[in-house]
Each structure stands twice: as structure tokens, then as C-alpha cells.
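Sharing a structure, written as C-alpha cells. Questions coming.
Note that this complex is displayed minus one protein chain, with the remaining chains in position.
Which chain is which? They are A and B, in the order written, and residues in each are numbered from 1.
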Amino acid sequence: MPEEKLLEVKNLTISFHTFAGDVSAVRNVDFDLRPGEVIAIVGESGSGKSVSTQAILGLTPIPPGEIKSGEILFKGENLLACSAKRLSEVSGSRISMIFQDPMTSLNPTMKVGNQIREILHQHARMTRGQSAERAMELMNLVGIPEPKVRLGQYPHEFSGGMRQRAMIAMAMANRPEVLIADEPTTALDVTIQSQIFRLLRELQRDFHTAIILITHDLGVVAGMADRIVVMYAGKVMEEGTTDQVYYRPHHPYTAGLLQAVPSLADDARKKLRTIEGTPPFLLHVPAGCPFAERCEYSMRICKEKEPPYFHPEAGNRVFCWLYDDGASAQRARFDAREVAQ
Amino acid sequence: MARYILNRVLVAILTMFVLATTTFFLLRLVPGDPMAGPKVTPEVKAILRKHYGLDKPLMEQYVVYMGNLLRGDFGWSMAARGNKVNNIIRDAFPASLDLGVRSMIVAIIMGLFFGIVSALHRGKPMDYLTVILVLVGISVPSFVVAGLLQFFFGVYLHILPVARYDNWKSTLMPTFALSLGTMATLARYMRASMLEIVNADYIKTAKAKGLSRLQIVMRHQVRNALFPILTILGPAIAMVLTGSFIIETVFAIPGLGRHYVTAMQNLDYTLVLGLTLFFGFFLIAMNLLVDFAYGLIDPRVRHTRG
Partner (left out) sequence: MSELPQEMFIPLDRAEKAGLKTETETIAFWSDVWRRFRRNKAGMAGVIIIILFVLLALIGPSLVPYTFNKIDLHSTYIHPGRAHWFGTDLLGRDIWAQLWIGARVSLLIGVVSALSQMVIGTIVGSISGIYGGKVDMIIMRAVDILIAVPFLIWVSLFMLVLKPGIQSIILAFSITEWKGMARLVRGEVLRLKETEYVLASKGMGASTWRLMTKHFFPNLLPVVTVSMTFQVTSAIFGEAFLSYIGLGIQPPLTSWGVLIAAGINEMRYYTYMLFIPAIFISLTMLSLQLIGDSLRDATDPKLRQ
């Protein structure tokens, strides 16, 4: 029985006005989130993954940005149409967000303790004494040692990993139902990365928080995500469960991303496969599939018309002409491709 | 932190020393004879020269002067004979200080106000007004402003006194004229600082935390925008100080600036020397204070200084 959807992004289209023209960063994007679910939005820079999620909390810079269409429903309420006051109520308490670079995402001249307490004062209406206690509890929760001392310190006195933990503490302070993590580990060392992911997994398990994890690295989400949304050039290319995406990728782009992920099992001499070319600059919106120029399997129709979403498997959708009946020959080629194990 | 303070103080002292020496020798190169005058006979001249120590060799004069300086003695004025430079400074300082402080306060308050408001209301009338103010403030020379103000309010409208510095009304025009340049500069920098910060990541975080616009502006934006402003506080004080020369002259205010101008015109070397050094020392001390204040207030600096 399908659960109630917690968050639904429908038909979201966002453009940016630059002096060179309008750049369509997000084009008719949909995805949804169920309570307690973890989805990963994967894509290269410029794919629109950050822009679409920033729109959820109203963080899109409105000029130069413009939300051309779409709805973002949080438990039925459209966040794009609600008042600023309502959005403030939701931000930081029902839906929280953490960002990529914890050094610049924290106010450098304000004590970390105060920054955490700020969110408690804002939403939980605590007194100063209560918030200090709670802030220390939160720091313990996310694994920051010596919380009492750390409360009075500034961001530059924390290490990168600890700063991100502090951000997570702030985000989880009010037990949000949704946590959006925009590339939370990209700015951190690889060893710290796994620690942060472990922390997120624990929190998700303990608090049943739904998480939207944004990343450009398909490799890191395996242990965490229930479903994966693959984006490219402002559109969703493929969406499916983690198993489906990893073991039976239906979109050539997804397949390409998987190929590019090096694995420890690989021979050191094996060449890393990359996808040739670069993502399109979205000033001039391509008429057909944006991946056509880089795709090994593209066909004439790919250049001219955008495909609809096909459903090769239950629970999976693909934005690709290969799944039209007329493409069986190319499709066979794709299915028969050499797959790196 | 202590090492940093010590370092800065030493540099300051060294600077003062070099300043004193340079100015001393520079002034000895001035052509023209300060001792000249209609009633000055050769005998009188000789006595005067002896009194001022000008009959001694240059190096000796220098040593004597430096020695006196260390004791805080600036010597005797050459033009206003019989008057010690120290006394002149002491008498004129209050007026200049009063004017200077008023101007700084006005400049800081108004400058920051315009800077913040225009950054928050970008593209709207307040922003345009600020931009105009800034442009006028930095391009119209202060003496032109002073002259125009005097004309308009003093001569034409007859509502403000054109000169002297006795009642509060007479402080209005000089204060405004003196503060304009600094006000414009502060507004400009504050606006730029605010606009730069508005794109910072931590502002995004603050928004994502659900804080209200007012809270974000005051607690995160303005607070961080103020830091870079501290760094121009030193030069701002210098600007007000030099501006005072003109403003005091134009408005006939009996302050140090005006004395400086007349001392130059009269070739009164000791007074010029004394005033230059006084100003120099004052500015060096102010800069030192601003440096410390910055070090104390900015947490990032506090922890990285030796």
C-alpha cells in the first residue's frame, strides 16, 4: 500500500537570468520522498541537483533566479506558494538542510554554541539555560567531544569533520521530518566522509528522518539510499531503487556513471572509463535529449524530440528513447554492452 | 597576543623617530629666513638666532631637539615669538578635538546607516540616494563643500554663523563639511561589504534555519560586514584630521589645523615641526588603537596572532 508522500516536487522549472541569456537550470523535474525514506540525487555539476533542492526551502536567489513553474508539496502544502512566515516556521524545524562547505556555511564570528542555540530559540522556544543544555546534548549525539568547551568556540577552531557534525547537530536540533544534505562530504577528506555518512545513517535510523542526499558520486550512496534519482542537464534521467540502479541501470548515462566508479576489485592497470564530452551549457535548451551528444547509443530521434518517461520495471522510470518499441535494435546493443563487474 | 602588541608598539616608536628626524632635516632645508622682519636689526637677529639655537651646528641642533622631544618639549614658536609651541598646541587642541570627534561620530553613524540601508534596498530609491551621496561626498572637495555651505546657509539664508566656534549652531556646518568625505567612504565600503556577505553560505544556512529577515540581517550580515570597516577606520581618522586644516581655515575656527596653515605661510619652522609631529604621533597612536581593537574583536584574528 503506497504510503503518504511526505514531500512531492512536481514539474519544477527554474531559470536564471544572466546577461548572456536565460539559463534553464532545472526543467520539469519531479521526485518525491516518503516518511523515513532516503533518496539520493546524483548528477554532475550543473545537473540542477542543488538548485532543485534549494528551492524547497526557498533558498533560490530570486533575482537572478526565477521559478517558472512547479509545486513543492510538503504534506500537501505548497511551499512555493506559502507565506514567508510559514516557510520560516518549516525551515529548520520540519525540514532542515546542510550544505557542502561547513567552513563557509557557519558564521565565522559567532560561537558555534550560539549558532546551535539560535535554532533552538527560534523554533523550540527554549530559555537560555535550556538551550545550552540541549545544545550540548546535540553535540554529544553527533559525536563532538567535550561539548562544554566546544560550545564557546568559533568555527575556525573546529576541524572540517567536526564542523560538519555541528551543522548536522543544528539541522537535527528540532527533530525534522526531512533532512536535505547537499553534498555534505565533498569538501571533506575521504576518511571523514565515511564517518559522516555513518552518522547520518544512525540518525536516520534513530529518528526516522527522511533524507535527501545530493552527491555527484554514485559510489558513496550504496549503503544509504533506498532510491536513487539520476539528474543530468536539469532533467531526471532515471529513477529507481538502489538495487535497480546499481545492478540494472536502464539509462546510458547511469551506466556511464557506474562505469566511471573505480572499485577496489579493479586491476590497477585497468583504465578508468569516463564519459566523453562535457555537460551542455544550458543557455540554449536542446530540443531533444540533453545527453544525446555524449551518448553512445543516441539515435536520430534523440536529437529532435524529448523522450517521455518509460517504465521498464516496476518502481523505475527512464527518460530515454531506447525504451520505445521502435528502438529495439539499439536497445539490444545497450543491453549487450560490456559491463565492468 | 602579547608579542603582537609589543611588535606593533616598537614599530610605532620607530616610526615616530624616523618621522621626527625626517621632518627636522626637511625643515632646515626651507629657503627663506624666519627671522626676517621689518624691525629686525642684525643684533636682534643674532640674539634671536641664539635663542632658537640656530647658531649651533646642525647636528647639535638635532640632538638638542630630539632631547627636548623626549621630554615632551616642542620648543618655541618662531612666528608667535615668546610663545611656546606646547602652549599653542594646548590652547588650540580642544577646538580641533571637539570638531574632530563630532565629525567622526556623524560620519560613522550616517555612513553605516546609509551603507546598510542601501544594501538592503538595492535598486530602490534609498539605494540611489546613497549612491548619489557617496559620489558627491568623494568627488566634491571639502573646501568646495565648505564654501558652498557657508554661502547657502550663512550668506543667503542667513541662518547659520559663517565663522567662529562658540555656540552649537556654529558647529553644524563645519561638522557636516568635515564629515562628508568620511561618511561617503564609510557608506560605500559598508554597502559593498553587506552586498558581498549577502551571497555568503552562512546566510543561506541562517535562512535554512528559519530565522526572520531582521534576525539574519542584524545578527549575521551587519555583524560580519562591520569587520572590514574597522580596517579603514584608521585612514578615516587621518582623513578627518587633514580635512580639518581646510575646514578650520574656511570657518575661522581657532584649532590646530588653522595654526598649521598659518605656520606654513609664516615659515614658522618650530611650529610646523611641532604640529607635524603632533599630528603624526596622534595618528600613529590612533592606528595602534584601531589595530588592537580589531585584534580583540575579531575572533579569527585573536586566535592566530602570536
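FYI, contacts are C-beta pairs under 8 Å (C-beta built on N, C-alpha and C of every residue); 3 or more make two chains touch, one makes a residue touch a chain.
Bear in mind the structure is a predicted one, so any value in this text is a computation, not a measurement.
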| request: Determine which one of B:Ser96, B:Thr249 or B:Thr270 touches the chain that has been left out. | output: B:Thr249
| field | Identified contact with the non-displayed chain, of B:Val9, B:Leu26 or B:Met66 | value | B:Leu26
| Missing-chain contacts mapped onto chain B | 11, 14-16, 18-19, 23, 26-27, 29-31, 135-136, 138-141, 143-144, 146-148, 150-151, 155, 238-239, 241-242, 245-246, 249-250, 261, 264-265, 267, 272, 276, 279-280, 283-284, 287
| field | Hidden partner chain, residues of chain A it touches | value | 18-20, 277, 280-281, 283-284, 286, 292-294, 297-304, 321, 324-327, 329-330
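The definition used in the following text is that only the chains that are shown with their structure count from here on.
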| Complex interface listing, chain A residues touching chain B | 54, 57-59, 61, 84, 87-93, 96-97, 99, 101, 104-110, 118-119, 122-123, 154, 156-157, 167, 170
| remark: Counting only contacts in the complex, chain B reaches chain A at residues 199-202, 204-213, 215, 219-220, 223-224, 227, 298-300, 303
